[in-house]
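As you look at this complex, bear in mind that one protein chain is not there, while each of the others sits in place.
As written, the chain order gives the labels A, B and C, with residue 1 at the start of each chain.
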Amino acid sequence: MKFSGLALLRQSLGGHRGWDRQWRSPEPKAAYDVVIVGGGGHGLATAYYLASVHGVTNVAVLERGWIGGGNTGRNTTVIRSNYLFDESAALYNHALDLWPGLSAELNYNLMFSPRGVMLLAHTLHDVHITKRHVHSNRLHGIDNVWLDPVEAKAFCPPLDISERARYPILGAALQKSGGTARHDAVAWGYARAASALGVDIIENCAVLGIGRDATGSVVGVETSRGPIGARKIGVVAAGATSTIMDMAGVRMPLESHPLQALVSEPVKPCFPCVVMSNTVHAYISQSDKGELVIGAGADQYPSYSQTGGVHQLTLAVEAICEMFPMFGRMRMLRSWGGTVDLTPDRSPILSDTGIAGLYVNCGWGTGGFKATPGSGHLFAHHLATGSAHPIAAPFSLDRYTTGRLIDEAAAAAVAH
Amino acid sequence: MSVFRTAGGDAIDRSRTISFSFDGTRIEGHPGDTIASALLANGVHLMGRSFKYHRPRGVLGAGTEEPNALVGVTRGPGRFEPNQRATLVPITDGMVVESQNRSPSLARDIGAVNDLLSAFIPAGFYYKTFMWPRSFWAKVYEPVIRRAAGLGRPPEVTDPDRYAQRWAHCETLVVGAGPAGLAAALAAADAGGRVILCDEGETIGGRLRDMPRATIDGLTAGKWIVQARTRLENAGVRLLTRTTAYHYGIGNLVTLAQRCTDAGGARTRERQWMVRAGRVIIAIGSIERPIVFPNNDRPGVMLASAAAGFLHRYGVLVGRHIVIATQHDSAYRTAIDLAGAGAAVTLVDRRARPAADLGEACSAAGVTVITGHIPIDTRGRLRVSKVAIAPAPDAAHRWLPCDALLMAGGWTPSVHLHSQSGGKVAWDAQSAAFLPGTTLAAQVSAGTCRGRVTLADCLADGWTAGGGNGASAPAADDRTDTGMSPAEPDAHPEGARRKAFVDFQNDVTAKDIRLAVREGFRSVEHLKRYTTNGMATDQGRTSNINALAIAAQAMGQTIPGTGLTTFRAPYSPTTFGTMTGFTRGRLFDPVRTTPMHARAVAAGAVFEDVGQWKRARFFPRPGEDMHAATARECISVREAVGLFDASTLGKIEVVGPDAAAFLDLLYAGRLSTLAVGRCRYALMLREDGFIADDGVIARLATDRFHVTTTSGGAASVLNVMEDFRQTEWPDLRVWLTSTTEQWAVAGVTGPRARNVLAALVEGVDLSSDAFPHMAVRQGRIAGVPVRIFRVSFTGETGYEINVPARHALPVWDAVAAAVAAAGGGLYGTEAAHVLRAEKGYIIVGQETDGTATPDDVGLGKMVAATKPDFVGKRSLMRAAMRDPDRKQLVALLTADRSLLDEGTQVVDPASPRQSLGHVSSTYPSVTLGRPFALAMVHGGRSLLGTKLAVATAAGPVAVDVVDPVLYDPSGARLDV
Amino acid sequence: MSDLILTLGDTSASRAPDEAQLLLHGHPRDRAALSALAGFDLSDTMLASTAGSGWHALHLSPDEWLLVGPNGGRGDMAARFAEAPIVLSLVDISDRSVGIDLTGPLADDLLAGGCPLDLATLSPGGCTRTLFGKVTVLLWRRDDGWRMSHARSYDAYVVDLLCAVAEDLASP
């Protein structure tokens, strides 16, 4: 059933008994053309674009738990594309181009809210690197502009631009087309749209092994719900990539770390945009429900526990109160943790693997949510055609051997 | 005082009356009252409006579980807090309380129109609409929704209060000072070791305070609590009340939030305790569940336990005509107590045949008992006025008039902290509850939070958990039970169009949950997220199990088969101030200053933050801006002499017979050939081949080197060095000592630098033959032994005088006087950067960005490629690292002599959208008489002498690509 | 500058006197020879200190002893190691850090405001590096209280934090 205000009205007369399952829950078939391992936003988007763009509908998405239950449902939903290097900017901008039309395309309100993303500069070094971003972005048509402190405060009134601060604000970069979206809706919207096009979404289905024939090509997966054949396998399993790839004997340049976030109790609107600070180490926005959404730093050690140290939460809150001292009397309501796959150069991997039929999409680190539509779109191209989309090509695994890294981390210190 | 105040109430001080305002009305209460108890004592039940439908609401609970009665509290300027649970906030004289989420008033709220529209806005409605037209979501719909959402108004001014933090260590931490927790702490204190006992309440006792007729070891409950406190205090137990354990972390680190004072001011308002405990005893009790039936949310409808709490703690009767709906035993005691306090009480039990002795006790107390009935509806706009009861939802009903309706839907053990510790929970059919299961943490749950029912069981359980011998546990007379009788959560069948609330604050109804199940949201996490059940500020304390029961019924599953969402910190909402503790303002991050900092301040320096250091950026004279001051400082260095505080440079003393071999491995250059008394510039690479740091290395003796690092790199360079020393080449006989702060450094540079030193230094021949460029000597200035390095970061003759830090000021003053006498002066980092850039000297972190090799920045000759190995060598051999089209360091001169902005992009005018590189440094230069820039440009060295462009916001600016050494290419000025 | 930083009832924090500090590194197996050079036994127990002829040696790392002694004796002590027959490193770090002496019944509580360490694990003479707030400090338990020392650039922070902790301890 098409979602619309009219449909809601009609259903309200019948006690909303007419709504169907938003996505089918089929038993797995014996084999598929493509099996996507991982039912997060990126995996579901990949399946959707395989079906909608490439006409490949004999597709299954296998999810160990519930769809969107990994980093898709655990992130702070920041969307932006103002990355430093040309390759990264092109990649993230590909996603940002897709966001505005996505709710209509999927017929699911993802609540994409381009309210602006502001990156603060507190030191001359910050100014230096931030301006480099701004100028590089401008050349590539990305709307990232430099603001002086007064302009920054005009856009985000809660900012404390006084000299009182330990690290006073010297300026900011603002990407107005950046913003936030409703994370769960992204997973559910892609799932519903993909399911409608024939994609099988199979939850509670853990992949236990990757089957290969005598030539080494993949032939399918072993799962907790039995063997499933596959001509091609796309691994899109953030937080479990190393484990899944190990089933095919591939070692990955990844470390999986806990990343926490927290929200405050909801209050009336008081924070208009997204603000990030690398020097003071925090990022913050306010959800439509009124909660301040605050991201913490990754814990220093690798872990799959989906929990982290209380000191990481504390550091994030300290930073927020330093920049916004009126929030000292707000209260933390919820915190949670995800598992992020970090690459050595903090740029993702969209790549062949050296094994015929096996492809991997991983390493989005702390900032994968923003890339969801672009990542799915490009990875679908790769799976359908067998070769990387030109935008994705620089993000191959072999860059770690050649040394052709795309080192956003070195340049920006922290990426979100 | 109010007619609803009865005798009793252990929390309040009846001898005093204080007042506060609630929405402008003056309300009186006693010290010890909460906002809720004071309002109820005055007959005020309407305290809030719900989040979505703006339904009128009163209190549901009496404690931390409260979803409805949220208020904003002001205690003076800056001391406003939204979303306070009225059931927790003690009243103070003169405080101002406001209701929330209503307009214009609590009684008449236009938002209540949502309640009429509720048929159109079921769970998840917003995912299905607001999609057209495309731009309207962010511009129209979202702002409206955002304004409608949110609870209280946000705090708007800087929080004026003080917060603190403290680490603590103990053998036993007991969380919760109810019967089980007290017994546990008593036993642990007897056993010895450090014991900490915390409780979120205003005082100890927990639910025991609501059982005045219970006796323990022959004492009434109240007397036993007093005795227990004395015993604990005498045993040295640290007793923390008003203290909530909000986070249970790995390694048994439990974080507590202590509310020290509600008033604020000079006192610490809240204190965070970080407790590392040998073992933790969790005794945090259980929370009563509401009953899900239509219109179960009117003011006056509350939990039976809440009514008991208000009666026993505050002496407040929640109504005169009270109906209690129950499906198990615990409500009977409450019924009897309420009747004893003067209320007319009717008890409606779902069970057809409750235990006979309970019925007899009720009769004796004058309580009417109706069995085999359930509540199915209520009436009353701003306060419940009657309740419909029937044998079944669709059976014939009758109305019972009432002014309070109490729900006793069974008890939910609080497994939050157990779950936070990494413990599993398991469904226990007998208790009809999830109970603590296995855990790897050194913790144990005790009392009702693990399903113990009677008071005697709870005391014994706590006593045993605390290490006591079971036989010597405090003994309670039984049937005066805690009333924690199990009851299967009620899955109220699908009913009429009226709303049966599950999550009161978020307005999630039973129908919403069934709708979500129909739409395929079958995982408990999906259910939670789609309906928002359990995501309100009460964190699902009263709603999670009921929601689960309804979902399980809708799916035809069992409750344990449906699952439970994960419990996450915080245990209850915790202020940011508490989490921040001391870490605010000056204590947010250390400010590091050099020994000469006061002199820079006195000289009027403008500082910049470099890491944690404050460095003097320039020294403006009256009327000068930064450019003017910097130009003057540059001229001073180029034409006379300048003095620079270089103390922040990292310094490491590398000592041992293998020191030279070690440095050969750590640095790209060769240090083993360095003669004693000489210095060499060196690059440290990362193992991936990119520049990590640079500095000057001096050889003080065959086996002793003085290594300098960048200011920001000092700690990481030492870390890398220690890593390789300890783990990769542990056989090398070499040790590292950080001497960054041992030495203060005065940099003297300029054509008159040698003259300045000549007047000051004893014991050093300053002639170029005796003390050439890139050499080190030891001498004395003002009687202080100093190390003098003849190095230059400006292109002029230069000396860096290293002085033991505690003697820095006299030496600095002497040097400064000599510099001034020579016509020079102080210069700051800005001038230093201009001067070095004119010479084409790089700054690591500015020309390099973690992706530059030595060759990229024109320092390929600093790499001793013939060394068999050094950190980063292998990586430099990779194809991409030797690509001739890598970005290379050049200088750019604008044709129009304009100053470029840093970070601007270099382009070929023929293809202006394609970046060829970026401007890494850009300055006006008084020396060159024009602005200039350094840039990293693809294949830059092959483009020297060509023209490119730099893309600016105003359009392309033509530039000449030239060699990066723009000043004194021959180096003659280094030896003036 | 007064030597007294704060008082809190019978508890006080005051500036430690300037002393000579020589950082000695040597192989643990050479401890006997190192002791002979120092003129007194160097501890072989980690986080313990020993004393002799006016000097103390704090064993802070398996191959590291911090020699603390009278300012005037620095040259003599350094000279003892100058022509040593064994491999070692001796570096004068007397100017690197500044010290604060904490005495009185609340000294432990002052430290607990910023120090994650279980202070009860150190008995008199015990010593270790740890954190105080965001700064590395050296703690040394002495008969009459604690000596806390830290790199001198952090001094303002350490003093500010101590004062903040003291204010909290004074708050009821």
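The rule we apply is simple: contacts are C-beta pairs under 8 Å (C-beta built on N, C-alpha and C of every residue); 3 or more make two chains touch, one makes a residue touch a chain.
Operating definition for what follows: contacts and distances are computed from a predicted model.
For the chain that is left out, the UniProt protein name among "Sarcosine oxidase subunit delta", "Multiple resistance and pH regulation protein F", "Nucleoside ABC transporter membrane protein" or "NADH-quinone oxidoreductase subunit L" is "Sarcosine oxidase subunit delta". The chain not displayed here makes contact, within the full complex, with A, B, C.
Only one residue in the set B:157, B:364, B:440 or B:953 touches the chain that does not appear here, and it is B:440. The omitted chain makes contact with just one of the residues B:216, B:253, B:516 or B:926: B:253.
Contact with the chain that does not appear here is found for just one residue of A:22, A:103, A:144 or A:256, A:256.
Screening A:65, A:168 or A:344 against the full complex identifies A:344 as the residue touching the chain left out. Only one residue in the set B:153, B:627, B:878 or B:973 touches the chain that does not appear here, and it is B:878. Those residues of chain C that touch the chain absent from the view are 46-47, 60-62, 64, 116-117, 121, 128-131, 136. Residues of chain B in touch with the missing chain: 249-253, 276, 422, 440, 687-688, 719, 722-723, 726-728, 730, 868-869, 873-875, 877-879.
Interface residues of chain A facing the missing partner chain: 240, 242-243, 246, 251-256, 300-305, 307, 309-311, 344, 400-402.
By definition in this document, only the chains that are shown with their structure count from here on.
With centres defined as mean CA coordinates, chain B is found 22 Å away from chain A.
We define each chain's centre as the mean of its Cα atoms; on that basis chain A and chain C are separated by 48 Å.
Residue positions of chain C touching 2 or more other chains: there are none.
Multi-chain contact residues, meaning those touching two or more other chains, do not occur anywhere in chain A. Listing the residues of chain A that touch chain B in their complex gives 3-5, 7-9, 12-13, 15-17, 19-23, 25, 65-66, 69, 73, 86, 100-101, 103-104, 107-109, 111-115, 122-125, 127-136, 138-140, 164, 166-167, 179, 182, 184-185, 188-189, 203, 264-270, 286, 288-290, 305, 307, 309-310, 313-314, 317-318, 320-322, 325-336, 344, 401-405, 407, 409-411. The part of chain B that touches chain A in the complex is made up of residues 51, 79-83, 119-120, 122, 125-132, 134, 137-138, 142-143, 145-147, 149-159, 161, 163, 247, 249-250, 253, 255, 274, 422, 497, 511, 515, 518-523, 525-526, 529-530, 532, 535, 537, 539, 568-570, 573-577, 579-581, 583-586, 588-589, 591, 608-610, 688-690, 845-846, 849-851, 875, 878-881, 901-905, 907, 913, 915, 918, 951-953.
Chain B contributes residues 162, 164-169, 260-261, 266-268, 271, 274, 276, 582-583, 586-587, 589-595, 613, 653, 655-657, 733-735, 737-743, 804-807 to its touches with chain C in the complex.
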